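The complex appears here without one of its protein chains, the remainder shown in place.
Order as written gives the chain letters A and B; numbering starts at 1 within each chain.
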Amino acid sequence: MARAGTNLRTNYVEANEVLRRPYQRVLIVIVLAGALLLPAASSTYFVHLLDLCLLSAIGALGLMLLTGYCGQISLGHAAFLAVGAFTTVILTVHVGAPFVVVLPAAALSGALLGFIVGLPSLRFRGVYLAISTLAMHYAIIYLATSYQAKFGSSATAGITIPDPSIGPLVLAGDHAWYYFLLVLTALITAGCVNLVRTRPGRAWMAIRDRDIAAQALGINLARYKLLAFMASSSLASLSGSLLAYYSNVVTVEKYTLDLAVIYVAMIIVGGMGSILGALLGAIFITLLPFGIDSLFGYLPRAWRFGSTLFGVQVGAVGVCIIAFLLFEPKGLAEIWRRIETYFDRWPFRYRPLETARR
Amino acid sequence: MNRLTSRTFFAALVLTACTCSANVASAQNSYVVGYITDLSGPLADSYTPTWEGFELYIKALNDRGGIDGKKVDVVLDDDGLKADRAVAAAKKQAERDNVVGIFGLSLSSTQGPVYAEMRKVGVPVVTTFSGILDALPPSKPFSYSTGVVFEVAGEAIGELIKNIKPNGKVVGMTFDSVGGRAAISHNKRMVESLGYTWDEVIFPVTTSDFTPFAQAVAEKKPDIVVGHYGSGQNLGVIPALRRSGYAGPYVIASYGVTEDTVRQAAQRAGNDQNVYYVTRYSTVYDVNPGVAEVAAAQKKYGTAKPFSSMHITGWELGKFAESALKGCGWPCSREKLDQVIQTLKVDANGLTGGPIEMSPQDHYGPSYWRLYVWNDSARKMEPKSDWLKKTALKFPVQ
Partner (left out) sequence: MEFAATVVILTCTYALLAAGIVILYKAGRVVNFAHGELAIVGGYVFYSSGLMAGGMSVWLAIAGALVFSVVMGVVIYMAMMRRLVGEPFYVAILVTVGLGIVLKSAILVIWRAERLTIDVGVAPAIRLAGGASLSYMDVASVALTIAFFAGLYLFFSFTRLGIQFRGTAENALLASQRGVNVNFVLSLAWVIAIMAASLSGVLFGGRAFLSTESVTIGLAGLTAALVGGLDSLRGAVAGAFIVACAQYLTVRLIDPVLSEAVPFLLLLLVMSIRPWGLFGTLEELDRV
C-alpha cells in the first residue's frame, strides 16, 4: 500500500506508529551511538555544554507537553524549576535523603504544585491564563527567597548541595553526568512520545485546537488540563532538581521571568507540538549564547565588551522567536520534516496520488 | 527543499560548529591568569571599572618588565552576571587556557558555583568587590577574597555610624535578595548591640520608583538611614527620601557605588549635605601615594569608565596577584600558588587602612573600613572617621 509520505498519517494504524520506516530506526541508532561516543572526541568544556543541553531538554519536554500539545500558555516554568531545586535542598539538608529518593520526590512536589497552578486553567484561557501563571511564579519565588534568607547568612551565595551518590557510585564530573543524563533524557523522551500518541496526547491536542468542541466530544477538560499541568511541572521540577545536583549550588536569583521566557523560546524555535522539536529547541537555545560568544571571539577585542556581546546574546533569543514565528512557525522540527520528506520523495517533488497510479 | 530551509539549516550548523571552535591559547613563556566578571550585564557599571583597575596594574607591571622578566597574560571572560556562564568560563579557563589562578568574579550568586567548581580542579580563586562567606573562617580551600563581604560590611557600617550620631533610630533599606538581607541582619545586630533602635524597609529587586518605600521610611522617623544596595538604587532612593520629607543623614554602603553616583544622587536631591559613604578602599579624592599611583596609571593608559574607587579596588587586586605570582616563582603551578596565597601579606600603600593579610585559616583577613561624607561645596568626599579594623565577625554565622 503506497503511503503518502513519512509525515502524513492517513489512518489510525499509521497515527499510532512511532517509527514509520526502517531508515528512521537506523537513524535513531546512529544518533544514539554518536551521542554515546561524542564525549570521547570532545573537550570537557563541550561535554559541560552538552550536559546543560540535556538538562534543559527535560524542562523543555515538560513545557512542550503543556503549551505545545495542550495549548495552555504558561509563563511559570521558572518557578517549577525552582520548586525542584528547593525540594532538593530541603530534602538533602534537613532530612538527608539520598539521591534516588530526592529525584522522585522533586517530581512529585512539582506535580502537586502543578495541580494548584493548573486550577485557574479551568476558568481562564489565553492571556488571562498566562497572567495567572505569572502570578503563581511571583508567589513561588517570594516563598523561595524567604526560605533562602532564613536559611542563614551562609546562604548569601546559594545553598550548597553535595554530589549525589547511587549506592557506592558518586555522580561527579561532566562525563559521568553526561551518560547519566543521556540515559535519563532518552527514557523521558520515550515516555513523552508514548504519552503523546495515546489518549492523553490526543485529548490535549483536541483541547488545544478547540476546547469547546473537545468537551462536546466527551473529553473531560478539567482532568486533561490538570494532567498537562502536572506532567509539565513534574518534568520541570525534575530538571530543576538535577541541575541543583549538577551545579552543587542552589540560589533563588537564577529563577527569573527571563528564564521562563527562554523555555518558551525553546519550544517555539523547536516547533510547537513536536517532541523532536522540544529536543532541538532546547539544544539550539542553550548553545546559542555560547555560539555567539565564539563568533565574537573572531572580532576585534573592543567589540566583545561594553554590553555589545551580552546585548546581542539577549537579543538573539528574541530575534529567533520573532523570526521563527514569522517565517517558520512550526520550528526546527518542521525543517527536519522537510528534509526528511525531500529525501523520501526524491527524485519526485510530490507524491503521486493513489488514484493516478491506476 | 526550499532555500529558506537550507539557509536556516546552514546557519544552525555554523552556530553549532562555532561552539566547538577553540579560543586562542596564550603564549607559554608567561604567567597565565584568568579574570571573569560582568562586563556587559546589568551591573557592568560596577564590575567593569574593577576589571579596568586590575588591567591597569597588569599593564604597568608588564611595562616594567613583568615578574623577573616574565610577563603576565590575563584571559578575560564575561559572565554577564549569570552563574552558568561564570562556571562555563571558569571551566574553559582552567582546562583550555591553563590558567594558574582566577581573579575578579562578579555578583555573589555567581561566586558560589565558581568557587565550588574550581575547588574540584584545584584552581585558587581570589575575588574582589563582592565577597561571600567561603573566604571567611572556616575558610574553604582555594577560595579567597579581597573584597566586600556583605556580613562584614554590615557590621562595619554599624560601628562606623557612631561618628554620625551616637544613638537614636536606624532604618536600614535593602532589596529583597539573599545578600541584601544578610547585610541587613548583621547591620541590625551590630547597631542594636551599640544601643540604637532598628527598623528596616525591604523592597523588590526590580523597583525603580522608590517613592512609596521612601515614604514608608520617613514615616518611621529615623535618625539615620542606611542603604545596602548598588549604584542604581541609591540614585533613585536619595531623591525619593528627600521628597518624602526626610532630611537626615543617609549612609551609602559601598557595594560598587562609584563617586559619580554619589555626586549625581546628591545633585538630584537638590545639592544634599547629609550623604555619607562607607567603603573598604580609598576614594579617588583621598590624597595618598597609593591613590596617586592609580590615578597616574589611569591617565597614562586610559580607561573607558570614569576614574572611581572601583579602579582602586581592581588595582589592589592586581598588586595582590603580582605578589602571589612572584612568591610562586617559575614555573608556577596551581598548588604552589595556593600555598603562597595562604600566607600572603600585601601592603596597600594607603589604598586601604592596612595590608591585606591571608592566613591558612582565614582567606579574607583583617579589613579596614572608613566613613566619608559628601561635601557638596567642595564637590568631593571627605573622611569622617579613621580606618576601622575588622578582624572577625562579631556575630558569627550559624
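Observations
Just so it is clear, a residue touches a chain if its C-beta (ideal position, glycine included) is under 8 Å from a C-beta of that chain, and two chains touch if they have at least 3 such contacts.
Note that the structure is a prediction, hence the values are computed from the model and not measured.
The hidden chain makes contact, of the residues B:Ala44, B:Ala94, B:Leu136 or B:Val191, with B:Ala44. Of A:Pro39, A:Gly59 or A:Pro120, it is A:Pro120 that touches the chain left out of the display. The chain not shown here is touched by just one of A:Leu221, A:Leu295 or A:Val312, and that residue is A:Val312. Along subunit A, the points of touch with the absent chain fall at residues 71, 73, 120, 123-128, 130-132, 134-135, 138-139, 142, 261, 264-265, 268, 306-308, 310-322, 325-326, 329. Seen from subunit B, the chain kept out of the figure touches residues 40-42, 44-45, 176, 201-213, 215-216, 218-219, 231-232, 235-236, 239-240, 242-245, 264, 267-270.
One rule holds in what follows: only the chains that are shown with their structure count from here on.
Chain centres here are Cα averages; for subunit A and subunit B they lie 36 Å apart.
Those residues of subunit B that touch subunit A in the complex are listed here as 1-2, 4-5, 8-9, 12, 15-16, 18-21, 23-24, 39-41, 44, 48, 78, 80, 83-85, 87-88, 91-92, 95-96, 108-109, 111-113, 115-117, 120, 132-134, 150-151, 176-179, 181-182, 185-186, 304, 397-398.
The touching residues of subunit A, when paired with subunit B in their complex, are 42-46, 48-49, 52, 145, 148-149, 152-158, 160, 172, 247-249, 251-254, 284, 287-292, 294-295, 297, 304-311, 313, 327-328, 332, 335, 338-339, 342.
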